[in-house]
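Below is one structure, written out as structure tokens, with a few remarks after it.
Heads up, one of the protein chains got dropped from this complex, but the rest are sitting where they should.
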């Protein structure tokens, strides 16, 4: 389609740079630099979408990120689809595919528009009052229909193929907003030597200079001056200018989040990140965020062809596109006159300027007169009419009387300007009501920030620029930069932004929209007030005013004014809703940036892990670690593999990678005293070269962690922890050491990753290990169970533990991590000669359960004491203090009937209980049943030839031999309470 | 109270909706009430409603320093479920679920309770053990909860990524089909309207500044920014602000108040059919009836009354969301906000009498109080009216922190090994 | 297995070959080195400095280097000592008088070297610490975070950084540095 509304000679785009894009399947021509909105308008297309509730045809209202209507789906593929994109922000690139939303079968003919017929029923909050009968119909009928009607675009359907970048930045001054005022502030700060970041959401800086034709700065048009200023800034080493970058969140201590759109405007940005998150910590923030024009509230104010004044001027002056050939203006503000004048000069017929105000400034009337434009002061547009596009307006005096009709193809409106205080408000600054100008303005800053220009209520460009320069200088000085020349910025001409109207423009005929996107009308707001919604928060939530994706940028002030009017209260008494981040919607992927896939979280693997991968291990997640769970051979399933591994360990031997166990080196003359406090056991009495199993409690007496502790020297312990518990155990120990026992001379160092640990377990373990060990006599007499030694294994320094978590003769060989795999391979090869296997965590679990050894976190949870777990022997009786000593004495912890760890056997030895299954005494009781415990661990034990289980059972140790019951969905399983040791109860194999 | 119905809407449509009554009044406070409830959130309003409806106590004022429903009630992600492990928890939350089912009809206000199912993802062997323990306990307590394989979880929630190559693969899920969501504002408004219709005074913008006690220590009333209001009994239901209010009665509480954040995406057509939670990767997501993806984040690490929190908390949550639902990476965050949650040492609430005669407290719901709203109000009303707990809340005492008889669901899911 | 006693384990460093380079940044694995985590009160600083042959710095973020040996201030009673020549630091420390804790962490940590005009930018993609020269001058070192991994950063020159992390975090840290380096070449 030809660009018949593109005015030759107007605008800043180059006519030689043509592009082609698609809207609803149809190809359109555009120019480089166009947004989808400007390009559609150039082609005479105003109808861009359908509204959410009534499916009313909607056009392009604005030229910025505040656009509530022209939301489109941008989609090149199913994976790269993005819903609800503002056509006013999305730049056109060659081949761009866009679609209108919320319509079927087509935008021009939308069956959903029948909703308009039901409009009288769809009053504010109507859904709270109906759809309750019959009750079952809510789930079956009403809710699905409501949900199907809701929502605008559609979600992407495939994973996002793009990547996103991230940057933390620190600077002296962050300037938000690249309009003339922000540019002046940035220049002043940068000239003084401060490090400056300037961001602006548009593709180019310039702000209001994009549309304003009357501004002249330092001998140039406002726009040209702005581009020169940007060029100057970009040339400086201490400045970073970020365009297409929205400051969306202002957090504590001047931490501001910016989202930069990197590739959405490019036809081919394949290798680039789609967007980049900037997290900026600034010494001072200068907010030059400007103001947002708002609509006037009258009947039909949503028809396509109705457009904000600044938008009409932007399309004309920047994009060279006329909003219409026959336009009218309805305004309550001086700034809309410029739109009428610019359009008239560009050849559009201006039928009339309807000004809500009784008095029009003289120079504006004079200019109108010169251009032959009629002004109706003290008038209002009663209603805009048309079907898919505005066709006429009816105009009457504010106080009523005869209506006159004007045929138009576009209506330019302005209800004045709302200072953009969003970021200021996010910084926790309180806004104050300015009665003179009827608007909320920033009050005193709470953080180190300053508001300048239109967002601070300064309408006059010259004063705004002066404010900007002052703020820039002051920010630089505060950051210790006082030098440099002050920028010479002379504002020689600018326009007036005086006037404005909040609330509805007189008696309403038809639908007058306050929130376009959520289809909230002035009538809805008045109804909410009638129903008792007297706080703006209630009005907002009841009507959904301000809750759409523009987050009330256009609607909040009107909503507030109409509610105040209904209540007869002053506006500030109704309150103001809080501004929340983000300023405009931000892509999840941008916030996530690198944190996806492999970089979503750390994956920790041991140095032996590569061997396990090469040898077909199946892994499980434990904390951040991947651990080999079992090593299937020849198509074995887990049970077959585990049965074989279990049998092999007890018959010959097995190798196990125990490297993930947490390890902490406790060093210092008071190490023993400290260990006594941290563990329930008497650790200071542990001899050098000996190991002891220890239990660590929290102060409340519940088991926190466990592990084997070795005494390397009088002043040095090698402490092991559970794999998942390692970081928190170290933190817990540091906490006590630093804050409760700072007098102790002892230090803690994590050595988890210093050592790779190869466990060799089984009757052949000694034979397998011995040839590689130098410096230790491994005989049971010389090196009995629970001994340790520093020695060499395979020629590298090692800490050798004689210890077992299987009940077999066992060694855990700690070697410096980078030698881990090699030592493993040597021992594995040696083990193979003795029929040994490698085994994983699952076999480890079975073997230890056969011995009744607990796993903290499985057989205990955070409600189990050492006594409950049957480890009362590990609690020193004579110590005066240890962490948990008092908690353990609390009434409930010493009461009868606590759950205690016991063994369970099923009468059918083949029946394996389910872990987590609940235990009852009386299987025939009705639901809810009284549960007396649960199964914590349960396995098929190949070595016992039967199933075994551990369980926590109320009063369990007094129930030995009792029959209890495990009710399952399909049957009830009888179990017998036993001691929790199923294999080698005397422990003879340990000492072999 | 004029009844809401489709007919009422039709009637009002004919007269431009000019005939709707106020849903609640804004009366001047009386000199004294039988019961003063401090906090006009869902729990406080429900307490007043059930006091009036079931205990015949109608001389009640519900006070709020701001607007009714303006605290955590209107700020949460509205997840409703009752598949808790311990008998005490299951009883309390399932009591609530039973009341949710039928609440719209009871209040004559559509609270949009949507039993869409709540699916909790298991990502490792430990999760599976813990979830199965819950499922078995729930079954014996009469609470529905079932184990799903990864494929079944995917079938129930098609956007879910169940690839075994995921950093935290889904190894299964626990599904409570009766779980779901409700419309948070409607809950506060529905209770407010129904309570007001029974004579309860809802007094907004009235901050409590003191609790007055008689010489013998019993409660006499509350000092407020609108003057002294006498009360025979005072129930404090002030969520994150409980500590400062209880301090007015000289009580130090086992509570800490943390910021909790949530966010919604832009609205889209239905794409997410249920509620999914993952405690392992910290993500909570559903889709609202307005089409927004509603996503809950974790708490910040420091106590705060500021109702804001750090961006890194949201990023952490969105990372998990995009990992589990990679199709949502291009969706956009539209709004985020924060609440203040009061957390007890065992993360279970306190619903009890206090050592001060005539003073009752309902607090400590942490991040999950919304789901309990009807049940909490119901048993708390009983506790106040009878001066003794209902059997369902008998265990939720203040004394448990002295005796050690905690109700620690989180500890039961302890992660170690 | 007659020769078992002669069997000598080999050192394996799977990340040793890791490298990523573009026009702005080079990220590569550092050679293995000896490392000591040293903890001590102020009275042991002088004897330890003399035993190790390198001054233990006493001001936050400082490092001092003598020959192949560098001591970094990590905390008020904590130093990381790295000897690029793989000397036996434990043996050296053992000779010092006084109360202290010396723990060998030569295998716990590995390091990457990030160099080039985009080096600081590369780190800033995931590190919230202020890396500008004013707050992180040449010669400074600090423990901090790179996204979810704890690291020690040591700025060796304006454009060269030594990034120390725990061994199992190395693939993750390298992945982050690679992403950061890609972006550093762009903006």
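Every chain is named by a letter (A, B and C) in the order it is written, and numbering of its residues begins at 1.
Operating definition for what follows: a residue touches a chain if its C-beta (ideal position, glycine included) is under 8 Å from a C-beta of that chain, and two chains touch if they have at least 3 such contacts.
Convention: contacts and distances are computed from a predicted model.
A.B. asks: If you had to name the missing chain as UniProt does, which of "Sugar ABC transporter", "Heme exporter protein C", "Sarcosine oxidase subunit delta" or "Multiple resistance and pH regulation protein F" would it be?
C.D. replies: "Sarcosine oxidase subunit delta"
A.B. asks: What are the shown chains that the omitted chain is in contact with?
C.D. replies: Checking the complete complex, the chain left out touches A, B, C.
A.B. asks: Out of B:47, B:89, B:261 or B:304, which residue would touch the omitted chain in the full complex?
C.D. replies: Per the contact definition at the top, the residue touching the missing chain is B:304.
A.B. asks: Please identify which residue in A:402, A:739 or A:924 touches the non-displayed chain.
C.D. replies: Within the whole complex, the residue contacting the unshown chain is A:739.
A.B. asks: Write down which of A:255, A:406 or A:542 is the residue touching the left-out chain.
C.D. replies: A:255
A.B. asks: Thinking of the whole complex, not just what is shown, which of A:91, A:565 or A:700 touches the missing chain?
C.D. replies: A:700
A.B. asks: Which residue, B:47, B:138, B:241 or B:393, contacts the hidden chain when the whole complex is considered?
C.D. replies: Checking the options B:47, B:138, B:241 or B:393, the one contacting the hidden chain is B:241.
A.B. asks: What is the set of chain C residues that contact the non-displayed chain in the whole complex?
C.D. replies: That gives, for chain C, the contact residues 60-61, 74-76, 78, 128-129, 135, 142-145, 150.
A.B. asks: Contacts of chain B with the missing chain: which residues?
C.D. replies: Answer for chain B: residues 241, 243-244, 252-257, 301-306, 308, 310-312, 345, 401-403 touch the chain left out.
A.B. asks: Residue-wise, where is chain A in contact with the chain that is not depicted?
C.D. replies: Chain A touches the chain not shown through residues 251-253, 255, 279, 281, 428, 446, 699-700, 731, 734-735, 738-740, 742, 880-881, 885-887, 889-891.
Quick note on the criterion: only the chains that are shown with their structure count from here on.
A.B. asks: Between chain A and chain C, what is the separation of their C-alpha centroids in Å?
C.D. replies: Taking the mean C-alpha position of each chain, the two centres sit 32 Å apart.
A.B. asks: In whole angstrom, what separates the CA-based centres of chain B and chain C?
C.D. replies: That gives a centre separation of 48 Å.
A.B. asks: What parts of chain C, by residue number, touch at least two of the other chains?
C.D. replies: none
A.B. asks: Two or more other chains touching the same residue: where does that happen in chain B?
C.D. replies: none
A.B. asks: Which residues of chain C touch chain A in their complex?
C.D. replies: Listed in rising order, the residues are 1, 4-5, 7-14, 32, 37, 39, 41, 77, 99-109, 121, 124-132, 135, 147-149, 166-169, 171-172, 175-176, 179, 183, 186-187.
A.B. asks: Which bits of chain A are touching chain B when the two form their complex?
C.D. replies: By the definition above, chain A touches chain B via 52, 80-84, 120-121, 123-124, 126-133, 135, 138-139, 143-144, 146-148, 150-160, 162, 249, 251-252, 255, 257, 279, 428, 523, 527, 530-535, 537-538, 541-542, 544, 547-549, 551, 578, 580-582, 585-589, 591-592, 595-598, 600-601, 603, 620-623, 629, 700-702, 705, 722-725, 855-858, 860-863, 887, 890-893, 914-918, 920, 927-929, 931, 934, 967-969.
A.B. asks: Per the contact definition, I'd like the list of chain B residues that touch chain A in the complex.
C.D. replies: 4-6, 8-10, 12-14, 16-18, 20-26, 66-70, 74, 87, 90-91, 102, 104-105, 108-110, 112-115, 123-126, 129-137, 139-142, 159, 161, 167-169, 183, 185-186, 189-190, 204, 265-271, 281, 287, 289-291, 306, 308, 310-311, 314-315, 318-323, 326-337, 400, 402-406, 408, 410-417
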